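Please find one structure pasted underneath; my questions will follow.
Removed: one protein chain of the complex. Kept in place: all other protein chains.
Coming up: subunit A.
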Amino acid sequence: MSQDASLQDPPSLPPEFGAGPLARRNAAITEAPWVRYILIGFALLFLTGFLFLPLATVFVEAFRNGWRLYLAALIEPDALAAIRLTLLTAVIAVPLNLLFGLCAAWAIAKFQFRGKALLISLIDLPFSVSPVVAGLIYVLIFGAHGWFGSWLSDHDIKIIFSTPGIVLATIFVTFPFVARELIPLMQEQGTDYEQAALSLGASGWQTFWHVTLPNIRWGLLFGVLLCNSRAMGEFGAVSVVSGHIRGQTNTMPLHVEILYNEYQFSAAFAVASLLALLALVTLSLKSYLEWRHGDELAATRKH
């Protein structure tokens, strides 16, 4: 957050300090006023055009035809099914990725082993691979013509075009969030705390519960927040494996797309406003955590 400070005006000083050493020092590290105003103006214009305006549009469009239609769009059975499926997916994917992220970060930060660098880059894979490709991977493996397709259909197990596929794709896309948050944090903390606890006679579980977890709790919460918001908002990968069956395999983002394609703009924006709201809540929680526990969060912000 410290970068932001340099964008702001220098703090206003009482007149007697105007020509003092502090003022001179500030002058040395800031640009001329017109440069600053142009930069700030440009940044504001950009944010307005690309962020605030679209966000406002979502809510304006959602309420264009009044409260009744807004509510009706949300409690309509297909919309409810989409909300339910989205929540279900998040409820499964987030805890699993929490567990995976913890294990991976623990292994990487606290132990030395062969292939560590490879594991770290593999964790980043979902960030670099297009979500569509991620979805296709599962279609290739579990789809009707995929590797396990015939075996699965023999045993009457449905993965692609059904909930398990959606959950799998979501897990794949969101698994780096918790791990990426925890690895730098745990690496920085080192192993002294754990070793101290062990030397005092604590078991591995006691050490994890009483020492490691409290040390990383805010970072963990931060990672879970990001993971959750992506899990609920994921479109590409889920779209490939879902099959878009209304009331069954549509998540909220997919439902928005269908409504939009059917020219039901009001309803589309109503559901979209829920997603936008979720994003706003996540953002404020995230900012609160950064403000309140910034020192305990990973030093390298990358999301």
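Keep in mind that, in the parts below, a residue touches a chain if its C-beta (ideal position, glycine included) is under 8 Å from a C-beta of that chain, and two chains touch if they have at least 3 such contacts; residues count from 1.
Assume contacts and distances are computed from a predicted model.
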Undisplayed chain, where the name is taken from the UniProt record, one of "Sulfate transport system ATP-binding protein", "Energy-coupling factor transporter transmembrane protein EcfT", "NADH-quinone oxidoreductase subunit K" or "Integral membrane protein": "Sulfate transport system ATP-binding protein"
Contact with the hidden chain (one of A:55, A:202 or A:258): A:202
Identified contact with the non-displayed chain, of A:100, A:148 or A:193: A:193
Hidden partner chain, touching residue among A:96, A:119 or A:211: A:211
Positions on subunit A contacted by the hidden chain, ascending: 192-193, 195-203, 206, 210-211, 214-215
